[in-house]
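A single protein chain has been omitted from the complex, and every remaining protein chain is retained in its original position.
We just call them A and B in the order they show up, numbering each chain from 1.
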Amino acid sequence: MNRPESNHPLVGELQASAITFQSASMGAGVWKRFRRHPGAIFGFIVIFILAVLTLLAPLSPYDPEASNLPERNNAPSLSHPMGTDALGRDLFTRVLFGGRISLTVGALVVVISLLIGVPIGALAGYYGGVLDGILMRFTDSFLSLPSFLVLILLSAILREVDAPLFERNNVLTISMVIGVFGWTTFARLVRATFLTLRETDFVSASRALGGSDLRIIASHILPNAIGPIIVEATLEFGYAIIEESGLSFLGFGIQPPTPSWGNLLSNAQEHFTKYPWLAIFPGLMIFLSIISINYIGDGLRDAFDPYKVLEKVGEV
Amino acid sequence: MYRLKLTSLFFIIIFVVTSLLGCQQNAPANSAQNGITIVIPEDPPSFNPIIADTGYDALVMELVMLGLSDVDPEGKVFPELAAELPTIENGDVVMDEDAGTMTVTWKMREDVQWADGTPVTADDVIFTYESIINPETGGWIPGIDYIDSVEKVDDHSFTISYNSIYPGYLTQFGGEQVVIWPAHYCDASQGFASWECARKPLSNGPFVLAEWVNGDHMTFVKNEKYFEQGKPGIDTVTIRIIPDQSVRKTMLINGDADLDMWTNEQMVSDLQGEANVSVDPSPTNRWVMRIFFNLAAKGTTDPVATPHPILSDLRVRQAIRAAIDVDTISKEFFLGYAKPAWTEFFRPPYVCDIPRPVFDLAAASALLDEAGWKDTDGDGVRECRGCKTAEEGYVMEMEFITYAEYGEPLELTQQYIAELLGKIGIKLNLTVVEGSVLWAASTDGGIEQSGNFDMDIWDDGYAGVDPTDYLWSYYSTDAAVPDAGYNYSRWSNEQFDTLLGGVYTLDEEQRKKDFCEMASILDAELPELLLFTASNADAHTVRLENVQSSTNDLVTWNAANWVLK
Partner (left out) sequence: MLQTVGLLALLSVLLFALVNLAPGGPLAGQGQSRHIDPDKAELLKRQFGLDKPLPTQYLVWLVGNDWMQVDKDGDGTLDSYGTRHGILRGDFGFSFRTRQPVLTEIGQRLPNTIYLMTITMGVAVLIALPIGIISAIRQYSTFDITVTTFSFAGQAIPEFWLGLILILIFYAWLKNPFTGEPLLPPGGMTSTNSVGFDLGDRILHLILPVTTGALGWVAWYSRFLRSSMLEVIHQDYIRTARAKGLSNIKVMYKHALRNALIPLVTLLALDLPYIFGGAIFVEILFSWPGMGRLYYQAALDRDYPILLAVLIIGAGFIILSNLLADIVYAYLDPRIRFE
């Protein structure tokens, strides 16, 4: 669970240098290139199927909460494709409901990171100067925290906090906690794009034409950063799921009885030798979704980066 | 495919290296010598349980140090450093009924030595007492405020003067928490709470600490100067710190560990059928799983001013009692180890004859109907229709809390109880919190102390042999004030309080009678609903004999008697 963070200006610079040639080739070509990446297509299909299945979870004939004591800890069978858990509940149904939670955590973390990171990066990059200095110092202060340790501490504390909307490590709490450390990458990416583009002709032109700052930021510069943002967001989505499962293992994740892939897996770990299916299926779900997300991220990166593709088709 | 080759090459190298090393590798400590390995999940903070009280400190303390007395699994007190137990009969306890005071004279064994050869004397006891009461660097033990003074009589006897009648005197300087510390070895200037000798103890017990690698392992060897002849029966005890439960379990099955402390039901279940592992629960268990009813409205602590809209009606509490199927819970979630318990007085020396409640969903429903709770809108949840305690139409929905540390069986129990009560039309919303938050002071946001709950389920019960202080803190009117005690139900009963005032005596017959009268009151009024005692077990390999789990002490309480088959 080493979260590879671009926690240094240098890495930001590398990304920025990439952006300059990426921004030129946006648009329809992206999807075309994405389609040529077999792994990305595989990942996309898997994630799509998982998402649809979890959405359809309520159609399951089994109740995810109600116990069925005669059927406790049954091995997978035709009627229970993933077996049953310690209360005799259908594990497949539980895994689907858990998937809703885990995928929601992933999505929420991305949204939260974007909501914090994009405005900060945009403001810093567009206005520069003192504002840039302050905002980047703020970002630095987040980057100099040992983030996973703080994450553990925060979730350990918030597990006991029962505030409106944030009831004891519910989905929103966990997403906030993970998201609070996820936004810095976005801030750096966006800032780098803005630094590069704010002096270009088309920005100067729209400024001369009397375009408001907000309009220039939102509709002229920001779209150029979308490529790398999407790539990063995809990866962030994956980290969030795996970090929630790590927190669950420590006891600080989404709290049972609400199922998440993370807590289904870590609760079942104790029973691994006796009831392996309890651990195998949630683990498999995490594995499948993360590997798919990584492939999608890889595919997107290639899609947004014409050089790699050009090389592949032999034009370089 | 290169990577695959690399991986397989890596494992081939591992394999070869291991096989080669296997020859010169030391054979496991267990088989070569007469030694055993105990696995626990975290380091003991020290050898002094009074400081941090994690249980692991008491575990290692019992290996190396002795108190004046200790309690066996049946709840019987036996002497350790004491030559005999002081009682009224043998004249060592003298009471002044008028003043309400007493003096206790202890006679100590004369054949006990510290591991350096110095005899254990009354000076060590006085030194220990004075170190504990030091307000700056000391500690706290139950009943310490009742003591006026500890006076030396001679090298091996001393007298404790109490300023009141204190029924718990027998285990005050013993039991699972308190031991006598060596006056000539411990540095008093460092203070009881943080002195060095709590980490490098001088033994007078069966074993001597030989090595402590923080976070990894501790090694103990036989104390050659131990006073019981021919004991201990084992030469070395190694304690390994293994945080993950699955790993502890696997080591036990593989025979690399001989004893797992506080084995939970989950693990007991997984160990069933393992031929070389045995799990014997303690004969009795003080921990009674129980439901606390908040008689005051959620968030308040005064049941008279703000009665609970649902639970303040006795019939509702009785209905809940009738709706809980303890036998199924025991069988399904506690492997049958849980024994039904429905009164505080279920184990020696105080056993009261209270009829066992009957599981009867129909009767439960009838009680709720009678109390004026009916499901008129057909959603499966009752509403107040003529009930006495809530407004018309109030929905019968409550929060039901438990604590996380106990683990899966309790969480399953919580879910199952919610389901059972759902069947009689009571809707419970489940919450799991950390125990410390459940039990913290109200100033620290403790859920129970601030009355911020409807119902919760957790386990407690009095330690040792004297329930008086326990009864006071859980059921007396005085203890219903937030942070004064633990009367979380905020229950108040004059008759009970009077009886409680009377049991601070050493007259056993009177105490037995009064306790059973209290038991009847509690059964009728139902401030808490007692359900069952869970298993209290420590799994061990079958080659390690004489292990006896105890609810009154850590499993190492009789480590001197352990032998290897």
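Simple rule for what comes next: a contact is a pair of C-beta atoms (placed from the backbone, for glycine too) under 8 Å apart; a residue touches a chain by one contact, two chains touch by 3 or more.
Predicted, not measured: the structure shown is a model, and the values here were computed from it.
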Among B:217, B:331 or B:543, the residue in touch with the chain that has been omitted: B:217
Full-complex contact with the absent chain, from A:30, A:109, A:242 or A:278: A:242
Hidden partner chain, touching residue among A:56, A:161 or A:205: A:161
Options A:44, A:92 or A:295, residue touching the unrepresented chain: A:295
Residue of A:150, A:172 or A:195 in touch with the missing chain, whole complex considered: A:150
Touch list for chain B against the chain that is not drawn: 1-4, 6, 14-15, 17-19, 21-26, 28-29, 32, 37, 42-43, 45-46, 51-55, 135-140, 142, 145, 193-194, 199, 213-217, 219, 238, 240-244, 246-247, 250-251, 253-254, 256, 434-437, 439-441, 443-446, 458, 460, 473, 483-484, 486
Contact footprint on chain A, counting only the chain that is left out: 1-2, 4, 7-8, 10-11, 14, 18, 39, 137, 140-141, 143-146, 148-150, 152-154, 156-157, 160-162, 238, 242, 245-246, 249-250, 265-266, 269, 272-273, 279, 283, 286-291, 294-295, 298, 307-308, 311-312, 316
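As a convention for this text, only the chains that are shown with their structure count from here on.
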Centroid spacing, where centroids are CA-atom means, of chain A and chain B in whole angstrom: 44
Residue ranges of chain B touching chain A (in the complex, touch as defined): 245-246, 249-250, 266-267, 269-270, 328, 332-333, 404, 408, 411-412, 415-416, 419, 430-434, 437, 445
Interfacial residue positions of chain A with respect to chain B in the complex: 65-67, 69, 72, 86-87, 159-160, 168, 251, 255-257, 267, 269-274
